[in-house]
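Once you've had a glance at the structure underneath, I'll fire off some questions.
All protein chains of the complex are present and in place, except for one that has been dropped.
== subunit A ==
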Amino acid sequence: MPSSDYDPASLPDLLPLYYRRLFPFSQYYRWLNYGGVQKNYFQNREFSFTLKDDIYVRYQSFSTQNELEKEMQKMNPYKIDIGAVYSHRPNQHNTVKSGTFQALEKELVFDIDMTDYDDVRSCCSAADICSKCWTLMTIAIRILDRALRDDFGFRHLLWVYSGRRGVHCWVCDEAARKLSVAARSAVAEYLSLVKGGEETVRKVVLTDPIHPFIRESLTVVEHYFSQYALQEQNILSNKESIDKVLALVPEDILLKDLLQHFQTEKNPEKRWGRLKALAKNKQAAVKKGQYFEKEIMLQYCYPRLDVNVSKGVNHLLKSPFSVHPKTGRISVPIDLRELETFDPFDVPTISLICEELDRPRKGEEEEEEDETKEKENEKDVAERRKIRDYKRTSLAKYVKYLDQFLDGMARSWKGELLRKSDLQKDF
């Protein structure tokens, strides 16, 4: 599906349509209300809107789903960010005594942006992405998702395509939402392996023993490395990229050996094999770990987190289902069961889904209506129409996935609510 059919100039015309007929308000509210387990959780949540001409309005908040809907339909934001749950309603932050208005909770979030990989991808740079480097995002998701679940015990992870060149993760567990700033930064640092800025060449340094977390992560990287790094990024195929890799090899003797080998051996797999063998010898020879081949793999493939985004409770992050103004793509949740086939260029643009709305309806709708009749009777007509509307577009499958995600969370709220009411009975 060509994204070229999206024209940024059409955004002002499309947004009203999108917010009126397509934006999944009900799921959105259901998410951020978290089952109503905590009072005022939705009401005290900060939203911020970026309007036309980069006008940025912070500290928006809404008491009901309806109010949120009305306001978004009125303002038609180019971009929506979600902030923290505060001690007071954010739209009244000026009226409370200074110092008392505080960010209390927020999902633990992660932001991975392809621009942070510019020194290790040869296919594109800056804001550009292609299917080759997208593998980096797949690897990042695999590694972080595993660690957040297995190591940290979180269960409700919503992965979202940012609409352009990266992915976000929203960890929605109650325990995650309640983490302190110190805890968030500890988690983020536990998960960070690639360290150092423009002044560092060797960005991954492994020491003995290799922590189980790193082992697990390496397993993921190894799975993709050959296809991705050796075949697609050609990191061992031309002089320039070879030099970059070799800068990470610790010793001159090994370097010489490798260079000689590369003179005759052109196959990148075999070249890598040689490098690995040298590393292995090295390991046997010295007791202290020499893990340079692992370090290279990690430096090229390991997820690069923007730690600052994860640290702050009050940091804002682009909301799911926000539109990316440059690409027109919707920021959609990613179903990890289909991660390997997820293609950012397949993600619908606002122009596409608006166009789909205008297509003549097909018969299939009647059936669906039967199915959901009982439920729908309770909702008002407008609501019903909206549901039908998004179902007619390519947005449907993403909204459906969000629904499933929310069902999963609802099961845990139910437990929580039961527990609370049990407690009440005791008194």
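Note that a residue touches a chain if its C-beta (ideal position, glycine included) is under 8 Å from a C-beta of that chain, and two chains touch if they have at least 3 such contacts; residues count from 1.
We take it that contacts and distances are computed from a predicted model.
One chain of the assembly is not displayed; among "TBC1 domain family member 19", "DNA primase large subunit", "DNA-directed RNA polymerase III subunit RPC3" or "Geranylgeranyl transferase type-2 subunit beta", its UniProt protein name is "DNA primase large subunit". Within the whole complex, the absent chain has one touching residue among A:P16, A:G36, A:G153 or A:G408, and that is A:G153. Only one residue from A:G36, A:G196, A:G273 or A:G415 touches the chain missing from this view: A:G196.
Residue A:V187 is the one among A:V187, A:V204 or A:C301 that touches the chain missing from this view. Mapped onto subunit A, the footprint of the missing chain covers residues 54-56, 98, 115-119, 150-154, 175, 179-180, 182-183, 185-187, 189-190, 192, 194-202, 207-215, 304, 306-308.
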